[in-house]
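In this view, the complex is presented without one of its protein chains, the others remaining in place.
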Amino acid sequence: MKEMSRIVKTVTNFVYGFIIIFGFYIIAHGHLTPGGGFQGGAVVGSAFALLLVSYGSLNSTKFLKKDIFSLFESFGLILFIVLGFSGLGITFFYNFLANSGGWFGNAAVIGVNPGDMNTGGVIPLMNIAVGLEVLSAFGVIVLTMASGAEFTKKKEKS
Amino acid sequence: MKKIIFGIAFIIFFSFLIVSAVNMRTFGEPAFSEMDDYFIENAQRETGANNVVTSIVFDYRGFDTLGEATVLFTAVVGVVALFRGVKK
Amino acid sequence: MIGNLPYVAVVIFIGLGIYTLMFKKNLIKIAIGVVLIENGVNLFLITLGYRKGAIAPIYTQAPSGQAMVLPTPQALTLTSIVIGIATTALILSVAMMIYKHYGTLDTDEVRRLKG
Partner (left out) sequence: MNLSNHIPILIIAIPLLAAFLVPLIGRINKEATGILATLALSVSLILTIALAVKILTVGPQVYVFGATSPSLTLPSGLKFPVRIMFQIDAMGIFMGLITAVVSFVGAIYSLMFMKQNSGLDKYYSLLLLLTVGVFGMEFTGDIFNFFVFLEIASIASVALISFRGIDLGEPAEAGFKYMVVSSISALVVLFAIGIFYGQYDLLNFAALASVIKYSQLDKIALGLLIPVLAMKAGAVPMHMWTPDAYSEAPAPITMMLVAASQASLYALFRVVFSLYNISLNALTVGWIIIIFGLLSMFIGVTMAIIQKDIKRLMAYHAVSQTGYMFLGVGVGLAVLANPEALKDYGITAMEGGIFHIMNHAMYKGLLFLTAGALFFRSGTRDLNKMGGLAHYMKYTTIFFIIGAAAIAGLPPFNGFASKLLIYESVYKFNPLLSIVAMVVSILTLASFVKVFHSAFLGPKLPQFKEVKEVPRSMVFAMAVLSCIIIFFGLFPDLIVKNLVHPAVMSLIEQLQYTGTVLGGM
């Protein structure tokens, strides 16, 4: 993929930070507002795709590193499954933090309420784990397929 | 020959789908909704999350979500394995 | 019948996907067919969860006393969308691999395996 015109690059520079922040907002508020780990992760992943498209696959590998993404991906998944395992005292995936008064352990006000960040038990933590996994998975997929496309093209010429 | 067989299979399959669509309960009026009503009423109390969908995704059906994250991980490993000879 | 129009739309969606799979010869078009079926099925699930005049099942600053739509189909659809993304990524990668080796995407020419 070649890099695109200066207009596209300028707009990308201006916009991608907002997209990433919006994605993290969706991840962090997954238990209160529409959204969650997957949706937020997909939004952040789309920012990476935007960067890749506008800067081209060769230039963008300077600041989007596949290795770091795959490290984060494994980290997110292991965090997720460890959260599942830590409920094993009772059952796998038991929500051991909900209504316990500790981390994210406030009981929710039943019925309509303005929302309290400190509720939900393991749900916000799982949102973060899954969000991390999804955004880095998107990054890896997009980068790998872009470099693979480059490879395919070269092969064809020779 | 192949096209005729495919055509017959397609027609049978499509008629199955059409019949199921026509026989389905009316749009917007779920006949039974006990399981979902249970979620709507009890999700806040049991999990503490305001968003009922999230509490289903991560609590009641949390294992599905693990499977789903695994599917994504599998796809990533598969894509990387397919292009593994490619130097960046 | 008229009340079931959304289901009919879903079925036409799926039917188009199946048609694409069966009668198109291009690998990318076949991938598009799979995506069409997938979107049709997702639409079907989300259609099942609708309840007339109801709001989204989220309590944060919701209008009080309103009925809520069924939340389970939304959770299922979320799962199925992510699975769909994974499927699409892999299917396109394999198509790219085939293009690399054969230099074509036509199914009639990509046929070393037969018999």
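Per-chain residue numbering starts at 1, and chain names A, B and C are given in the order in which the chains are listed.
The rule is simple: contacts are C-beta pairs under 8 Å (C-beta built on N, C-alpha and C of every residue); 3 or more make two chains touch, one makes a residue touch a chain.
All figures in this text were calculated on a predicted structure; none of them were measured in a lab.
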For this session: Using the contact definition given at the top, list the shown chains touched by the missing chain.
Result: A, B, C
Exercise. Given the contact definition stated above, which residue among A:34, A:56 or A:87 touches the chain not shown here?
Worked result: A:87
Problem set entry | Sites on subunit A contacted by the missing partner chain, in the whole complex | 70-71, 74, 77-78, 81, 84-85, 87-95
Exercise. Which residues does subunit C use to touch the chain missing from this display?
Worked result: 14, 18, 21, 27, 30, 34, 37-38, 41, 44-45, 48, 70, 72-73, 76, 79-80, 83, 86-87, 90-91, 94-95, 97-98, 101-102, 110-113, 115
Problem set entry | Where the unshown chain meets subunit B, residue by residue | 16-17, 19-20, 23-25, 30-36, 38-39, 59-64, 66-68, 70-71, 73-75, 77-85
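Simple rule for what comes next: only the chains that are shown with their structure count from here on.
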For this session: Using the contact definition from the top, classify how the chains connect: line, ring, star, complete or other.
Result: complete
Problem set entry | B-C compared against A-C, more contacting pairs | B-C
Seminar exercise, completed: Chain centres from averaged Cα atoms put subunit A and subunit B apart, in whole Å, by 21
Exercise. Between subunit B and subunit C, what is the separation of their C-alpha centroids in Å?
Worked result: 10
For this session: Pull out every residue in subunit A that's touching 2 or more other chains.
Result: 32-34, 36, 38, 108, 111, 113, 115, 134, 141, 144-145, 148, 151
For this session: Scan subunit B for residues touching two or more other chains and write them down.
Result: 44, 50-51, 53, 57, 65, 68, 72, 75-76, 79, 82-83
Exercise. Taking the complex as given, what residues does subunit A use to touch subunit B?
Worked result: 30-34, 36, 38, 61, 66, 70, 73, 77, 80-81, 84, 92-93, 95, 98-99, 104-108, 110-111, 113, 115, 119-123, 126-127, 130, 133-134, 137, 140-141, 143-145, 147-148, 150-151
Problem set entry | subunit C residues touching subunit B - in the complex, by the definition given at the top | 1, 3-8, 10-11, 14-15, 18-19, 22-23, 47-52, 57-60, 68, 70-72, 74-75, 78-79, 82-83, 85-87, 89-90, 93-94, 97
Problem set entry | For the subunit B and subunit A complex, residues of the former touching the latter | 44-51, 53-55, 57-59, 62-63, 65-66, 68-70, 72-73, 75-76, 79-80, 82-83, 85-86, 88
